[in-house]
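Can you keep this structure in mind? I'll have questions shortly.
Only one protein chain is missing; all other protein chains are in place.
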Amino acid sequence: MISFVNDYQEGCIPEILEKLQKYNYCANPGYGVDYICENAKKLIKQAVKAPDADVHFITGGTLTNKIVINAFLKSYEGVICVDTAHIATHETGAIEHGGRKVLTVKNHNGKILPRQIESMVNEHIGGLSREHTVKPGMVYISQSTELGTVYCLNEIKEISAVCKKHGLLFFIDGARMLTSLFAKDNDCTLANMNAFCDLMYIGGTKAGALLGEALIINNSLLKKDFRYILKQNGALMAKGFLMGIQFEGLFENDNYQKYCKSAIEKADKIRMALKNKGIKLEIDSCDTQTFAIFTKEQYQELQAHFDFGGATFKEGLAYARICTSWATTEDSVNALVTAIEKL
Amino acid sequence: MISFVNDYQEGCIPEILEKLQKYNYCANPGYGVDYICENAKKLIKQAVKAPDADVHFITGGTLTNKIVINAFLKSYEGVICVDTAHIATHETGAIEHGGRKVLTVKNHNGKILPRQIESMVNEHIGGLSREHTVKPGMVYISQSTELGTVYCLNEIKEISAVCKKHGLLFFIDGARMLTSLFAKDNDCTLANMNAFCDLMYIGGTKAGALLGEALIINNSLLKKDFRYILKQNGALMAKGFLMGIQFEGLFENDNYQKYCKSAIEKADKIRMALKNKGIKLEIDSCDTQTFAIFTKEQYQELQAHFDFGGATFKEGLAYARICTSWATTEDSVNALVTAIEKL
Amino acid sequence: MISFVNDYQEGCIPEILEKLQKYNYCANPGYGVDYICENAKKLIKQAVKAPDADVHFITGGTLTNKIVINAFLKSYEGVICVDTAHIATHETGAIEHGGRKVLTVKNHNGKILPRQIESMVNEHIGGLSREHTVKPGMVYISQSTELGTVYCLNEIKEISAVCKKHGLLFFIDGARMLTSLFAKDNDCTLANMNAFCDLMYIGGTKAGALLGEALIINNSLLKKDFRYILKQNGALMAKGFLMGIQFEGLFENDNYQKYCKSAIEKADKIRMALKNKGIKLEIDSCDTQTFAIFTKEQYQELQAHFDFGGATFKEGLAYARICTSWATTEDSVNALVTAIEKL
Partner (left out) sequence: MISFVNDYQEGCIPEILEKLQKYNYCANPGYGVDYICENAKKLIKQAVKAPDADVHFITGGTLTNKIVINAFLKSYEGVICVDTAHIATHETGAIEHGGRKVLTVKNHNGKILPRQIESMVNEHIGGLSREHTVKPGMVYISQSTELGTVYCLNEIKEISAVCKKHGLLFFIDGARMLTSLFAKDNDCTLANMNAFCDLMYIGGTKAGALLGEALIINNSLLKKDFRYILKQNGALMAKGFLMGIQFEGLFENDNYQKYCKSAIEKADKIRMALKNKGIKLEIDSCDTQTFAIFTKEQYQELQAHFDFGGATFKEGLAYARICTSWATTEDSVNALVTAIEKL
């Protein structure tokens, strides 16, 4: 059984494994103020070309979203995002548990349009009893999106401009940002995405680290006392160097590039095979996720040898997500491609 | 420079490192429902002799304390603990941030006395305007304590009895529980501590894991839907198997025992050297922590070669904590002992 | 200028004013444990025919909604309601500030359909990663609704049945419940609405009291320690008897009936005049609120003499709410009716 269930099923890239061994008996200061973390942060700041940014490592995406949105919005402010956003759908109400309202708008292929932000702000401003409603305070997007699509640089610039105009913070969830850099529709770099937002995070977990997201704070008003906030939220690990090791491993010599590129190439190969076979895609995605619409029979056929982590069945069709990762092998993909051809 | 700064400065025991390599390319289900976690949980349930308990892995102690206390107390209930408790002093108000009040009583060598719990409950019950005050709902202790002392089994039984009598939950923070098992004053086993509490956690981080605490829920009223609570608090790691690996590594073949025993033996050796030299201890601790009172001169002398992570200075004396870990070598300890003898 | 802005613009019914004078120099126990409150609660329990219910007085609707939903849902549970619900739109995110997610479905004339509840529950149960999403825990409706419509008894029974089936709490916001009893579409009594829900509140403010909502808790699992919760939320007034006076004034001799009936009769008269004149209504409401669609010219004409608290303008039309109250006089209504006729 070959698994294409998700992009976090394997451990870490070999460079990280080696570092775990290399550093294992070093005596590091606790809570992330060690030299490994310092070096990893330096590498990230170089990669995003933001020498003055603050970088913090947090174990996972939901914890990062919850902390950021709770810390940087006032209690009566809300975060604008699409209805398919991770914070709106798959975090068990973490944002609301942290006291903030999620203000959703309908997605367009997983993306938000600048005019949707504009009209939500205007509705609020124009309301007869403004203070009885939540005030928009932040825009949240994911790059790539939950539907596997990517924002092009121009879209990010336009969102940024609307945010600036209305005094909204702009926050990019980059759980899949590193792989998305190699997606066919992408024209962004880490540096130019970072240049247009107040804060963003680069996901390590889905790019070949064991754990960890690297939060980059650009807006200097948001930097003060952030380690207090991390500690209070249970997000300062005693062995903080563990996360330093992950990001040193990813960014040293741009290691992440070969692995992330590979993950996307494998996904593209699968998409090509599906198209050649005439199997429809639910969404025209370009990251590690492919959303295929099989007949029930096709799905059962593939299920004998491949694991997609389940499917949703509607009117005789099986909607399945096929996911590649940094660890997906040439052999696995070839096996799947062959199987698709034979359907 | 040899460091005795804390018990979380090094990576992990070699058995865990090996497992990281062994499992690196396995395709695991996400979020901790994998076979490694299942096996690690089985090993822990055997170790605590609680086949019906629920076990969950959480990245760190503060996050565990915050989640447990928020989830299992009602909003108007408070947690009773000593004034030196970690939740009262070193978690940046995480418990209050989660909405619960910490009700402190004066510690006796880091410990709480059953009659202190009794009188806090009675004060509440006897109060003229009871509902204007927070209702005691839980007792929190640490084993070993923040001051390096340990509760003996009889003390734990007595606390448990008071809790049962008054309907309080009894929660043991075991960040240093595994090493404390080998402390000279200890007469508890994992199984008998667990038998007397509603829930406790066994710390991996300070026992030789890279991260992770294993929360054991005995009280069946507290088990339902706990994974929702973890997810909502950002505590369900995508690569949950990473924590399974840690605890499989610690508990397989009782690996933790040799490492934890070593950490305590090293600390005992240091304490012996200090006593022989006539250097006073601030507290008669018996875990990996030793609280020495040096003269300023002695401290400066040692500082040239040893790092204790700073000291507090009062009236010409230096109060320093010396900490050993699973990774502390024979050579390091001998060097320190020799230096102490020469003071 | 005659105001039809809302149903809370005047003070209180004369019976309450008299009681304020009568009781002014009595020495009452504080925080609502006085004889006036006791008597008011007794009258309410008789009115709803629920001798075993618990009744609590809370200053306002938003505070009541926030407290109830925070107290009775678990942190990972959400409250299902229509998109036009007060808690979803006009409470500045109070529910989310209290840590709970509001799960909205599209309204049908301001109302929720049983099958919408059913499908939201089923979606959750059937989800691939259930614990990553908020669990439905309560259904919230308003009687009358935000759009001025009323649920008939059968609809309430059906909602109650779906809630029971799926273990959801059923909560009725009755900010306008007393007046709605006299609405033409209504076939409910206080007693039979109360018989089908876990808890509901009867609004005093919009029925002729100076302040206060009477929360009725039927479900015995929700009764314990509720006064702790009130105090903690700043909802136990020192002079609690002030709210006792309001509800004694409303319910003694069924005083509320004549005033609430009058408010509805006045609104019906206005609706009749609008219909006769061919002026469209945005919604076919039947409570104290009438949602008229004027031409811009008609609206300006009326504005010279009547205050509706503003309007929303769309495509040359003015959408205005006309609201009556217990204090609306025959003269005021006649003046408006005449003005409408002359448009």
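Each chain gets a letter, A, B and C, in the order it is written, and its residues are counted from 1.
As a working rule, contacts are C-beta pairs under 8 Å (C-beta built on N, C-alpha and C of every residue); 3 or more make two chains touch, one makes a residue touch a chain.
These numbers come from a predicted model, not from an experiment.
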Omitted chain - touching chains that are shown: A, B, C
Residue touching the undisplayed chain, where the options are C:A50, C:I156, C:L210 or C:A267: C:L210
Of A:Y76, A:F170, A:Y201 or A:F291, the one touching the omitted chain in the full complex: A:Y76
Hidden partner chain, touching residue among B:P14, B:G93 or B:P114: B:G93
Positions on chain A contacted by the hidden chain, ascending: 31, 70-71, 74-76, 99, 129, 131-132, 135, 225, 227-229, 231-232, 236
Positions on chain C contacted by the hidden chain, ascending: 3, 5-6, 8-12, 17, 20-21, 23-30, 59-67, 91-94, 97, 205-206, 210-211, 228, 231-239, 242, 307, 309, 327
Hidden partner chain, residues of chain B it touches: 75-76, 78, 89-93, 95-102, 128-129, 131-134, 309-310, 312
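To be clear about the criterion, only the chains that are shown with their structure count from here on.
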Centre distance in Å when chain A and chain B are each reduced to the mean of their C-alpha atoms: 34
Distance from the mean Cα position of chain C to that of chain B, given in whole angstrom: 50
Multi-partner residues of chain B (at least 2 other chains): 228, 231-232, 236
